[in-house]
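Only one protein chain is missing from this complex, and each of the others stays in its spot.
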Amino acid sequence: MKLLISLKVNGQTHDLAIAPHHTLLGVLREEVGLTGTKRGCDDGDCGTCTVLIDGNPITSCMLLAVDAQEKEITTIEGLAVNGQLHPVQQAFIDHGGLQCGFCTPGVILTAKYLLEQDPAPTDEQIRLGLAGNLCRCTGYVLILEAISASRDGKMQKAEATR
Amino acid sequence: MTIYPFEYFEPKELEEASSAFFEHGSEAAILAGGTDLLNMLKANILKPKVVINIKGVPGLSGIEEIDGELQLGTLTSIHDLETSKIIQENFPALSEAASFLGSIQIRFLATVGGNICRAAPSAETAPPLMAYDAQVYMYGPNGERSLPLKEFFSGPGQTVLAEGEILTKFKLPIPALRSGSAYLRHSIRQLMDLAIVNVAVSLTLDEDSETIKEARIVLGAVAPTPMHASAAEKELIGKPATLEIFEKAAQTAAQESKPISDVRSTQDYRRAMVQLFTRRALEKALPRAAQKN
Partner (left out) sequence: MTTELKVVGKSLPRVDAYAKVTGQAEFTMDVNLPGMLYGKILRSPHPHARIKNIDTSEAEKLNGVLGVITGKDTKDMRYAFVDTPRYPADQYPLAQDKVRYIGDEVAAVAAVNPETAQAALDLIKVEYEILPAVFDPYEAMKPDAPTIHDAEIQGDSIWEEWGAEKTKKSDANEKVNNVSGRTVITYGDPDKAFAESHHIREDRFETAATAHCALEPHAAVAHYDPAGQMHLWLSGMGIYYKRYVLSKVLEMPTSQVRLHKVYIGGAFGGKMDVYPYEICAALLSKKTGRPVKIELTRGEVFTTTRLRFPTYIDIKTGVSKDGKILSQHIRTVVNNGGYRGTGPVVIYLFHGWTAPVYRVKNMRYEGISVWTNIPVGGPQRGHGAPQIRFAIDSQLDMIAEDIGMDPAEMMLKNVRKIGETLPNGDVLNSCGLIDCVTQAVELSDWKEKRGAPGSDRTERKNGSIVRGVGISTTTMISGAPYYPFASAGIVKLHDDGAATLISGVVEMGQGAETTLSQIVAEELGISLDDVRIVAGDTEQSPIDMGSFLSGGATVTGAAIRLAAADAKRQLLEVASERLDAMVEELDISDGIVCVRDRPDRCMSIGDVVNYSVKKTGDPIIGHGSRKILSGTSRYPSLAKGTGRWTDAYGFNAQVAEVEVDTETGQVKLVRATTFHDCGTPLNPQIVAGQVHGCVSTGQGQALMEEIVYDDGRVLNPTFQDYRLPITLDTPETAGTEVESFEPAGPFGAKEVGEGVVAQTLAAIANAVYDAVGVRITTLPITPQKVLAALENQKKPPKNNK
């Protein structure tokens, strides 16, 4: 049995026929064709499948696609505007906050949420906020640096001039 | 890791949800936040024919103070518990517990009702809700009923919910003056881990601000269900709130607990940690009680 659903991803509406047991992660990757959202564990434990739903980060492996309708879904592909990177993406490049790149989309989306929530988070708040994004390459040091460099309203300022 | 296909149902009324749930019996599963359910489906621990998503049912979420009681809808997200002002002020152990659950990504999805219905011995919100004397409300084929939360769990992963019954809300009395509470969790990793031991305590002091009038100590992960350390609670009542008394109650709590050894920890270690974290939680709750005059 397939259901007709409609998902709004990165501002575009996708009408899809999917089985109800498909997760948002699977549908984004296999039906919508947005493979920037990664399947690292499929258990909710690693954060590589993080997307924003109405601005809030969630693990897309833990949400059925049917259940994600009528919401604004943002994936990593939705951050750059006309080829111009989002300031957080740029900060990760500048500070070397990535290595293999597999956790990077989820980390960047979570970081964007944290900085939108609070333009000046403390070190501790950043660490708490990113606890659900595992990374084995970086030991987190340069990831945390990239985010710290975007706080105190710097992300917002850079965004305004984008 | 592959979910078996199922039929999907989105009821718009509680009644409709409950009767569908009743009709399909053990072949159906309720979907709230899904953070437990999806894992059980992926691990093929559950292979329901029908999944009933209750998120479209009105009136099942929200945090409200009504007549000296806090009403908590089953679908209230863990993130809302963590960040709600009313809860932070009146039920700090509950918001503290919420802040330990999973990650931000999980807390936006997970619901308080799901945490309780999953009935994991280590469930984060169970000890604080029990320490606040939560009453749980259920709706089923025979209408609504309610129970003290401590009577809700019947074993690891098991509850008293009858066929077709859906948890709808919790009610928590607003704590009396001179009450203080705290939640502590011990786990290997600070977050993204399950408790080796979790403890919620609440203390209410007499007018003299010294004698303990009421005490709740609730332990998680050290028995088949979250449990009151009843003997330890009794030991505290009527005594002056001193470190010695706390230590003694903590010892009693450790004796009362029934931990097992598993992949997360050993029996002996858990018991030692019950004692330590009970004492630490009491020490943390006491100044809060003294403040709330």
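So that you can tell them apart, the chains are marked A and B in the order they are listed, and the count of residues begins at 1 in each.
The definition used in the following text is that a residue touches a chain if its C-beta (ideal position, glycine included) is under 8 Å from a C-beta of that chain, and two chains touch if they have at least 3 such contacts.
Keep in mind it's a predicted model, so treat the numbers as computed, not measured.
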Shown chains contacted by the missing chain are A, B
The one of A:L24, A:L52, A:V66 or A:C103 in touch with the missing chain is A:C103
Only one of A:L24, A:A131 or A:A149 touches the unshown chain, namely A:A131
From B:L46, B:L172 or B:L194, the answer for touching the chain not displayed is B:L194
Touch rule applied to chain A and the missing chain gives residues 21, 29-30, 33-43, 45-46, 48, 75-77, 79-80, 85, 89-90, 92-94, 96, 98-105, 108, 126-128, 130-144
In the full complex, chain B touches the hidden chain through residues 1-5, 186, 188-194, 263-266, 269, 272-273, 276
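Throughout what follows, only the chains that are shown with their structure count from here on.
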Dist(centroid_CA(chain A), centroid_CA(chain B)) in Å evaluates to 30
Chain B residues touching chain A in their complex are 1, 3-8, 10, 31, 33-35, 38-39, 41-42, 51, 53, 55, 79, 102-106, 108-109, 190-192
As the complex stands, chain A meets chain B at residues 1, 3, 19-21, 23, 42-45, 47, 50, 53, 56-59, 61-64, 66-67, 110, 113, 128-129, 131-133
